[in-house]
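What you see is the complex with one protein chain gone and the rest in place.
Think of it as A, B and C in the order they're written, each chain with its own count starting at 1.
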Amino acid sequence: MLVVMRHDASEDEVQGVVDTIHELGYEACPIPGKQRTAIGLIGNDGKVPADRIEALPGVMQVIHVSQPYKQVSREWSPEPTIVELANGTRIGAGEVVVMAGPCSVESEAQILGIAHRLRDAGATILRGGAFKPRTSPYSFQGMGEEGLKLLARAREETGMAIVTEAIDPESLALVAKYADIIQIGARNMQNFSLLRHAGRSGKPVLLKRGMSATITEFLMSAEYILAEGNRQVILCERGVRSFDTQTRNLLDLTAIPVVQSLSHLPIIADPSHGTGVRAKVIPMARAAVAAGADGLMVEVHPDPERAMSDGAQSLYPDQFGEMMQQIGTIAEAIGRTISPSLAAAR
Amino acid sequence: MLVVMRHDASEDEVQGVVDTIHELGYEACPIPGKQRTAIGLIGNDGKVPADRIEALPGVMQVIHVSQPYKQVSREWSPEPTIVELANGTRIGAGEVVVMAGPCSVESEAQILGIAHRLRDAGATILRGGAFKPRTSPYSFQGMGEEGLKLLARAREETGMAIVTEAIDPESLALVAKYADIIQIGARNMQNFSLLRHAGRSGKPVLLKRGMSATITEFLMSAEYILAEGNRQVILCERGVRSFDTQTRNLLDLTAIPVVQSLSHLPIIADPSHGTGVRAKVIPMARAAVAAGADGLMVEVHPDPERAMSDGAQSLYPDQFGEMMQQIGTIAEAIGRTISPSLAAAR
Amino acid sequence: MLVVMRHDASEDEVQGVVDTIHELGYEACPIPGKQRTAIGLIGNDGKVPADRIEALPGVMQVIHVSQPYKQVSREWSPEPTIVELANGTRIGAGEVVVMAGPCSVESEAQILGIAHRLRDAGATILRGGAFKPRTSPYSFQGMGEEGLKLLARAREETGMAIVTEAIDPESLALVAKYADIIQIGARNMQNFSLLRHAGRSGKPVLLKRGMSATITEFLMSAEYILAEGNRQVILCERGVRSFDTQTRNLLDLTAIPVVQSLSHLPIIADPSHGTGVRAKVIPMARAAVAAGADGLMVEVHPDPERAMSDGAQSLYPDQFGEMMQQIGTIAEAIGRTISPSLAAAR
Partner (left out) sequence: MLVVMRHDASEDEVQGVVDTIHELGYEACPIPGKQRTAIGLIGNDGKVPADRIEALPGVMQVIHVSQPYKQVSREWSPEPTIVELANGTRIGAGEVVVMAGPCSVESEAQILGIAHRLRDAGATILRGGAFKPRTSPYSFQGMGEEGLKLLARAREETGMAIVTEAIDPESLALVAKYADIIQIGARNMQNFSLLRHAGRSGKPVLLKRGMSATITEFLMSAEYILAEGNRQVILCERGVRSFDTQTRNLLDLTAIPVVQSLSHLPIIADPSHGTGVRAKVIPMARAAVAAGADGLMVEVHPDPERAMSDGAQSLYPDQFGEMMQQIGTIAEAIGRTISPSLAAAR
């Protein structure tokens, strides 16, 4: 940690910082400069209360040299985390894993029908919302537990694993009961209470990046889950907020290599929410795989024109088939493969 | 609602949109153009499933002419909402209301000591966090119910009303028991489940704008609370995320007149989180009042250098006194007054 | 164009808008709504002065249904524009074109040495700045005409085409004299005077997207060049400004399919400026090709550690070779090829 003093800081103020650092149990190393003095704090174990130092008189800025996250970092675990599911799908093991399904579970016919088609096309994980965080209180809010039961039914029939979103402690308990992976959505990325519950669930967690979360904040939110003893975390880039309304969000694919260099956790991309426009989903799915993503999460609906939510960004089932072929060749081009199909296995 | 077709949309596709609009029970009014056709949907009662229309073939974009919020809008209630507290403070009644206190409740001495000073300087509402949403799981997370008890103690002694943050259903139940106003923080602005709980609490709710929330999303989140039958909502602008790291956030003061023209709810500003730097708090507090804010929320600590959180943005008690004087003259200059002091009343 | 009235607009105000539309020579089609009236303007030929309508009393918003750009749009020319250079390289013809070279031309040895290596690895266009727009007036500002002469020398020796930046009318005249493609940098994307000069130069123009330019603004800037009769424009996505400082910019790869659906102009990506970090350049180069980019612009330096600018984002020559192989297989995977090598041709 580096404490940068104001250019007009007095010697007493510099000494005050040095004293506080000592008081906190660390070593201080002043670095005099032409414009201003900086003071290095040596021995930072990640527990230095930066707030307190920042509040000292004469301090201009506190610069973090160490990263604030620990258990999620590559330094903590050089080995990549592999999340292994009951149906054999392994996320983070080098294979590109595909999660697909409708935005919302709407009916038995819908979810079973699409699950079979997705499984046959090569997806191994089925997505589908039962609890929907909607901007408007008047929009469709999901089928609730009934939706979870339908997802479980689809798992039985197809062998696919299930990922679905939890939005509060009650729904999280239910999701943990039915699903293979608990999804925490972008709007709840800093719902720290929910993160703790997810951490204690014993289930793998898919954590989506918040609308305007920095990579550091994203990893800190994952840290909340690991801090509860749950290392089974999959990160998901799903687009950030931007100044342009041309697309719903701005898919930040650079986040993939960035996260991979900082953390041992797997990271996938969601080009459906990342773009919000059906026609852009396939090119961006290809790009995500080319950038090194450990997987994709894609919205597919049997009849997008009648979808109860997100129809405009949902692929038609045939488009999904095309996408699988294209990402297959891309994966090969970079020395990877698509996660083994369940259809083939049967 | 206006449905804009792609320039190469076929007549069938245009007809498909018209048919769907009819099927949903609304009238359709096609507007031919040189480049493309647009179709007006007439009779929008706020329940049109835009998702479904957006997903139809040939559709380029759906433009919302009506606002998606209802109960929070000026159209719904031309009269401004006034939130009246037990101690007589009225928010939204034309007076500038000041909420002040430390970031976190840290001890009895701290909170009682500062409460007296703030009350004497003219604040009528005491802030102080008992449940802290922290970016890091390893940071101080607040005193919990113990902190709430200390706040209640401060209320007894000073007559100030209490505002404090709830972060999940459990803490919300506790906060509702002890506090006069339940605060929902920026990170939970789209924690819709928590918003519903707050709506059902029967208590006034202070809703902070999310880090990158548009004004529309901000008002939609307030709509969640009103939809539960609770109209006692105070909005709070606290800075949005920007590309510049010079200040912690970018305080969007234009949000004040914008919200006032769209909604009947009162809106206050938080220049402490809005800037993150002590020296910028007073000028921005003045600016917020000049822009027409119904109140301020400001962090003040008896000893910022030893604060357990947010010390660098906390005012010294003497600075708070200065601020009160300055905003008093500004309020007068625009024909308003500061909310009557409790100290004077005693 | 759709004119949305305020909910409390009077009948007179609605009539005022209708009258103004008629006065301007267009047809008006009022669409009554529950909340507010909207008025469609029919026959928009792209010359409606929206400013004037926006300023009428009772008007809340003017919504553009037609796009403001004309000559750059797919509607204007369904055929893709192909920019063909003297050395046979064709941009926009389906092949992936690679432009590479150092940030700045620094010396004859540097530019000739690297040009040979790049040509041998498959690049067909050499980049290198002679006029550098630097944030600081005290930074190295480029070699000027001397640099252009060295680039021309490298062209003679290698057969590569030359692309280099112009920053004002004087440098543009020089660049037009020596280079095959005139680059207009991100900071000058809305330097409309310079765009006009580039339009009149008769040379192909590489237009980089501004730091926070929307796609519409980006295309409008290209429109300035086409409006001068010069259709030889290559667009370049190079990252936009974001709230995260983890990377220098946020590379917006979705801009590639978005621009391709709106415009007939070719679009390439610059993963060097787009990320600012050497280790992220190759994955993002792969991703750009997978997203469908018509080419890449990449910084490569013979000795990045001694580069006079942008060393941290410059590839080592060996890394460039790796990149070429990787993007070659990706291009093939999506049914494209890398632009024919000049080395092979010799």
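Convention: a contact is a pair of C-beta atoms (placed from the backbone, for glycine too) under 8 Å apart; a residue touches a chain by one contact, two chains touch by 3 or more.
Note that this is a predicted model, so its numbers are computed, not measured.
J.: Among B:292, B:321 or B:340, which one is in touch with the chain left out?
T.: Checking the options B:292, B:321 or B:340, the one contacting the hidden chain is B:292.
J.: What is the set of chain C residues that contact the non-displayed chain in the whole complex?
T.: Interface with the chain not displayed, on the chain C side: 46-47, 49, 51-52, 54-57, 59, 68-70, 133-138, 167-171, 187-188, 190-194, 196, 210-212, 217, 220, 223-224, 227, 241, 304-312, 314.
J.: Spell out the interface residues on chain A facing the chain that's missing from view.
T.: On the chain A side, contact with the omitted chain comes from 2, 4, 7, 29, 31-36, 38, 40, 42-45, 63, 65-67, 75, 212, 241-243, 245.
J.: Tell me, which residues in chain B touch the chain that this view leaves out?
T.: The list for chain B reads 212, 214-216, 240, 242-247, 250-254, 256-258, 261, 274-275, 279-280, 283-284, 286-292, 326, 329-330, 332-334.
In this text, only the chains that are shown with their structure count from here on.
J.: Just how far, in Å, is the C-alpha centre of chain C from the one of chain B?
T.: Chain centres of chain B and chain C, defined by C-alpha means, are spaced 39 Å apart.
J.: So, what's the distance in Å between the C-alpha centres of chain C and chain A?
T.: 31
J.: Two or more other chains in contact with one residue: find those residues in chain A.
T.: Touching at least two other chains: 212.
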